[in-house]
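What you see is the complex with one protein chain gone and the rest in place.
Letters A and B mark the chains in the order given here, with residues in each chain numbered from 1 onward.
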Amino acid sequence: MSRYLLHRLWQSAVTLILATIVVFAGVRALPGDPALALAGEDRDPESLRAIREQYGLDDSWLVQFWQFVSHAARGDLGQSIRTGEPVNGMIAGALPVTIELSVLAILVAGVIGVGAGVIAAVRRGRPAEWAANALALLGLSVPNFWLGLMAILYLSVALGLFPASGFVPFFTNPVANLHHLVLPAMILGTGLAAVIMRQTRSSMLDALSADYIRTAEAKGLSPRAVIGRHALRNSLIVVVTIVGLQLGALISGAVVTERIFALPGFGKLTVDAVFQRDYPVIQAVVLVTATAYIVINLLVDLLYSVIDPRIRVRGES
Amino acid sequence: MTTVAVPIRTNRRKIARRILRNPLAITGLVVLVLAIVLAVFANVLAPHEPTQTQLDQAFAPPGTAGHLLGTDDLGRDVLSRIMFGLRASLHVGLLAVATSLVIGVPLGLMAGYFRAIDALISRLTDLVLAFPFLILAVGLAAIRGASLGNAAIAIGIAQIPGVIRIVRSETLRLKSLDFVAAAIVEGASDAWVLGRHILPNAASVIIVQATVAIPAAILGEAVLSFLGLGIQPPAPSLGTMLSDAQQFAARAPWAAVMPGLAIMLLTLAFNIVGDSLRDALDPKASRR
């Protein structure tokens, strides 16, 4: 295994441990007796003791932390204090919806963002660049939950083009599934598309002024090969990083988007949990998000090193 | 060759001229000033109390006498609520960005200046990044309750990594310039070098960062309030207005359209001004 990879793995592990400590500490910071908080409405001494037992609240905090980590590592994220359901089951049910939504949003944003970015860079100083820039500025400035409301109001309710809310699992009916998710994915993708567009444009401009582009032109390559192969390939390296960095924004956006379109995903789970003060669920949601963020960024970095041979080989040597 | 190492405080008048020559920038500036005036003097300018309900006037469409932008389901004046909502938005935006700067700038300076703690600080930024702002806000709301202040703190914390990254790289760049290197060689204390040489020269990138962070924070506040994690009703906020309006949007679309437009114009104005400021400070960066 390469040194670079090991280094990244190590960094991610450190971050993950720190994140777990933060979540652990956060739970201890809940107002009042954590057992009371974790017990919710159900406050008879018997169940309080059970909770103290389960979370080891009478042990030293080091032992407690170990308990917390080992439970989490075994996939035991506790039980909802509202429904008594195991939290990992709830998460497992909600996560696929969110993942599908996010992947679709990234696809939409990638296609629009990279396309508009390339056009803006290549058509520098022409109306096309101006239009692409204006669109990106709007995309950055528009609150996407509002855009979602407007889309429901005008595209779904008034014109009936898309379902206004609800969800059909992909394996039940793929067409209906996509029909339900197209609009939310586009709404979720707007901000990301704007960021990708700006990044693509700027790195395309950098790439287009690079020496190797001059070489490509001097070789007699067609503009298509020069722009599409030589310049874009280099620009995409940066774009991939941006998607990694924007993941947090995407997760936040997914929460809101799911709320607006009433999609039974991770976001809905999160928001509901806050309002019901379902602390075990909140704790699990925060932990899972942080872990997902760290793992995905690690994967993005690995992808990055696949696209960029300089990193790949630097690590190998 | 590196460029000449003169302290680079681009001439202020030149920057102003560059901005004033750009019609888009002026438009953004005008909208921004207008929004700030409306927000700051909301208590004088607003035609109604923002929380005053008049059930007999519910769902008045825009243009109704006394209600320029119409009323909502409780007969509250949309325009007045927007003006107070703008005030809350700006309040949260500034508070959040101030939080991120107060913490992020010193950390960024140190990360760029002292090699030894660079890795430590970058682990810390990774840690913060692992908690998307909404998740931070969820956690904070769970621990401390939902409020304007907690929303601002959550947003501010989430913005710290961005500040650190920008200040760090600017510090690294400035540190390598001759005039700073000379000061270091002459035995100036670290605090002196950081405070006298690096911070003032990093000011422009910090200002630019702040102008793009404020609209992001404003959008963040709207999201949190929309979800009920921010400003609590009945206090007017553009986000809560939208979440209220969601229920009766088909009946009174203006109540959903207007606050959203207000947020968009405000953030758009900030973004335009931020972009033009960056371009004016560094014409080469206009491509970014």
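Simple rule for what comes next: contacts are C-beta pairs under 8 Å (C-beta built on N, C-alpha and C of every residue); 3 or more make two chains touch, one makes a residue touch a chain.
Here, contacts and distances are computed from a predicted model.
The complex appears with one chain absent; UniProt names that chain "ABC transporter ATP-binding protein" among the candidates "tRNA threonylcarbamoyladenosine biosynthesis protein TsaB", "ABC transporter ATP-binding protein", "ABC transmembrane type-1 domain-containing protein" or "Dihydrothymine dehydrogenase". The shown chains contacted by the absent chain are A, with contact judged over the whole complex. Interface note for the absent chain: among A:Ala92, A:Ala210 or A:Leu299, the touching residue is A:Ala210.
Between the chain not shown and the residues A:Leu221, A:Leu245 or A:Ala262, the one that touches is A:Leu221. Chain A meets the missing chain through residues 210-212, 214-222, 225, 230, 233-234, 237, 307-310, 313.
Definition applied: only the chains that are shown with their structure count from here on.
The geometric centre of chain A is 22 Å away from that of chain B, both derived from CA atoms.
Against chain B, in their complex, chain A makes its touches with residues 11, 14-16, 18-19, 22-23, 26, 29-31, 137-138, 140-143, 145-147, 149-150, 152-153, 157, 198, 201-202, 205-206, 245, 247-249, 251-252, 255-256, 259-260, 270-271, 273-275, 277, 279, 282, 285-286, 289-290, 293-294, 297.
Looking at the complex, you find that chain B touches chain A at residues 123, 126-127, 129-135, 138-139, 141-144, 158, 215, 219, 222-223, 226-229, 242, 245-246, 249-250, 253, 256-257, 259-260, 263-264, 267-268, 270-272, 275, 287-288.
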